[in-house]
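With one protein chain held back, the other chains of the complex are shown just where they sit.
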Amino acid sequence: MSRMNMEISLRRRVTNIVMLSITGLFTLLTITILFCILGYLLYHGIGSLSWSFFTNLPKPTGEAGGGMANAIVGSGKILLIATVLGVPVGFLAGVYLSEYSGRTFAFVVRYVTDLLNGVPSIVIGIFAYAMVVKPMHRFSTLAGGIALGIMMIPIAVRTTEEFLRAVPNSLREASLALGATKATTIFTVVAPAAIQGLVSGMMLNLARVAGETAPLLFTALGNMFWSRGWSQPSASLPVMIYQYAISPYEDYHQQAWAAGFVLLALVLSINVTARLVISGRGATARR
Amino acid sequence: MKASISLRGAVCHVAVLAALAGLASVQLSAQMLINGAGATFPAPIYQKWFSDFNSVDSNVQINYQAIGSGGGIRQVTEGTVDFGASDGPMTDQQLAEYQQKHGFPVLHFPTVLGAAVPTYNIPGVTASLDFTPEALAGIFLGKIKRWSDPAIQKTNPNVTLPPREIVVIHRSDGSGTTYCWTDYLSKISSEWKSKVGRNTSVNWPAGLGGKGNDGVAGLVKQTSGAIGYVELIYAVRNHMAYGLVRNSAGEFIKANLSSVSSAAADAAEKMPADYRVSITNAPGKESYPISTFTWLLVPSKINDAGKRDAIKKFLKWALTDGQKSASSLQYAPLPKALQSRELGDISKIH
Partner (left out) sequence: MAATTSTVLDRAPEPRARGFWRRLRAGEEIAYLIALSAATLVLLIVGLLVYQLWISSTLSIHAFGFSFLTGSTWDPNAGQFGALPFIYGTCVTSALALLIAVPLGVGASIFLAELAPPNASNVMTFLIELLAAVPSVIYGLLGIFVLVPLIHTYLAPFLTATFGFLPLFQGTFYGVSFLSAGIILSIMVAPFIISVSREVLYAVPTDQREAALALGATKWEATWDIVIPNARTGIMGSIFLALARALGETMAVTMVIGNTPAISASLYSPGYSIAAVIANEFTEATGNLYLSSLIFLGLVLFGLTIVINAVARILILVTQQKGAA
């Protein structure tokens, strides 16, 4: 070992150390950026947060005590629609790919799913505007939910496929051997065995679209008041952040920071929970 | 086993949530929500009006989204909002398109008046500069490139202008402020009229763009040597230097409530029936030349009786009580004669 090292010229040793340190530095840099983001939002966000942020409606600039209660509820409603639409379709399509698929058709479905995953969110916004807003003659919670729902489908499909495939075949065989049909096996044996991964995957999926702004700009639009029902324009946290950030008022900027903090806290906590569940499960499975 | 229970739990949870949301919508349904969208120029006063009007009539909520004047015209034509708002009147072609699409016309209601001001950032210069129309046109055409250019220096003998490069800042989005600004430049410069023209967004010969009045204000603040145009209130609120402009009577006028009102006074007398009028470069010694009305665009036929009554009630309130809060936000209230004329025209909505 030591003789080996001596044979290595100084230049090579220096290169080795320098390059390896650089990779470490890059890693550190990336992680520092994360902590800077968290730190900044924490610093500005907490300072501007107050109880009224969660309970009050937005106020005109200059008036104290404005909040974003309607945006928080609005985001919740939009995400509910998105989940109700996106998850079942994605789940069932994923079941098809994992359990039933023929070769050519499955390839096409998989390819198109990846394609949909790659479609820029702003283009999905145009689509939802043309398909929902224009025929209904109104911007609405529903249109926003549909836009985000479409965005949820591809990841729902691929997560379902992935986690169902991870279920050992012996389980399926055992179930079939006991006389269960294929459908029964899938829905009572295979899917429940993968449920943790599926639910976590869907949560990650939800967290991803929760921060989407672009497709909501011309679907859910925005609302200064509560949005009643499902066919009225609705406020949402990401759009509010955008509007308040580019406004010229200092008090609105404060609110934007507060909203940014709330949104980030929400998205990251869902994310962390889901990832911990998945990795915990992965660890037991490997064992 | 445990997993399937938690799945069932999740399903129940979703169902309860949905039911709750449904319940909430039932409880709130006594209230009427009216949606409007458009100009950012009057957005501060509209936000205040709609917030105040909600306390006048708590059953009516008017949701206004400031997406730009172009957006106001487009969305009211598409029928996706109940009313639009714009700082530039709709063109004949746009009116025809509306008529063809809906079978009835859309009405213009002037609400308040505002002004676009040239705002600048020249290191070492704090004074209010005097601009001739020729200087403004030259700057925005990209022909006057330095602050020390005689066209600017000549009218500002007391200020030493540096030979610094002028950076033109304009709006990147469709904007009524842009309409007003380019409308003015088209009137005072034939070259501008033929090369660029007037619209809510144009192909700028020079400069860089910011989104919204704020984007422009922010860029001007950050950039030394910059000149841009913003609605008066944005310049005042952001404590930005803005210049005086020479009007058609040859006076250098600072934009403020009285000079804007003065520009409107003349137009109010000769107001056409549909209220589509430009008051840039207005006559009168006191008139600020880059002033404009801002309009609400209301369909003349609203099928939902509740909405119709609410919109009419709001218009009546805005043209009377609402006018009182205009001046605190740097908007000039409408001339009295115009107010009463518009009140009469509210009955055209049916």
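When the chains are written out, they are named A and B in that same order, and each has its own residue count from 1.
As a working rule, contacts are C-beta pairs under 8 Å (C-beta built on N, C-alpha and C of every residue); 3 or more make two chains touch, one makes a residue touch a chain.
No experiment lies behind these values; they were computed from the predicted model shown.
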Problem set entry | Among B:His102, B:Arg146, B:Lys211 or B:Arg341, residue touching the chain not depicted | B:Lys211
Exercise. Which residues does subunit A use to touch the chain missing from this display?
Worked result: 4, 7-8, 12-13, 15-16, 19-20, 22-27, 29-31, 33-34, 37, 40-41, 88-93, 95-97, 99-100, 105, 108-109, 111-116, 118-127, 129-131, 150, 153-154, 157, 168, 170-171, 174-175, 178, 180-184, 186-189, 193, 207-208, 210-214, 217-218, 238, 241-242, 245-246, 253, 256-257, 260, 263-264, 267-268, 271-272, 275, 279
Problem set entry | Contact footprint on subunit B, counting only the chain that is left out | 1, 37, 67-75, 94, 165, 167, 172-174, 196-203, 207-211, 215, 219, 222-223, 225
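Operating definition for what follows: only the chains that are shown with their structure count from here on.
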Seminar exercise, completed: Per the C-alpha centroid definition, the whole-Å distance linking subunit A and subunit B comes out as 37
Exercise. Can you list the residues on subunit A that touch subunit B in the complex?
Worked result: 59-61, 63, 77, 80, 83-84, 133-134, 137-139, 188, 192-193, 195-196, 199, 221-230, 232-233, 243, 246-249
Problem set entry | Sites on subunit B touched by subunit A in the complex | 1, 3-4, 6-7, 10, 14, 17-18, 21, 24-25, 28-29, 31, 33, 35, 37, 44, 47-48, 50-51, 54, 61, 63-67, 78-81, 211-215, 217-218, 234, 237-238
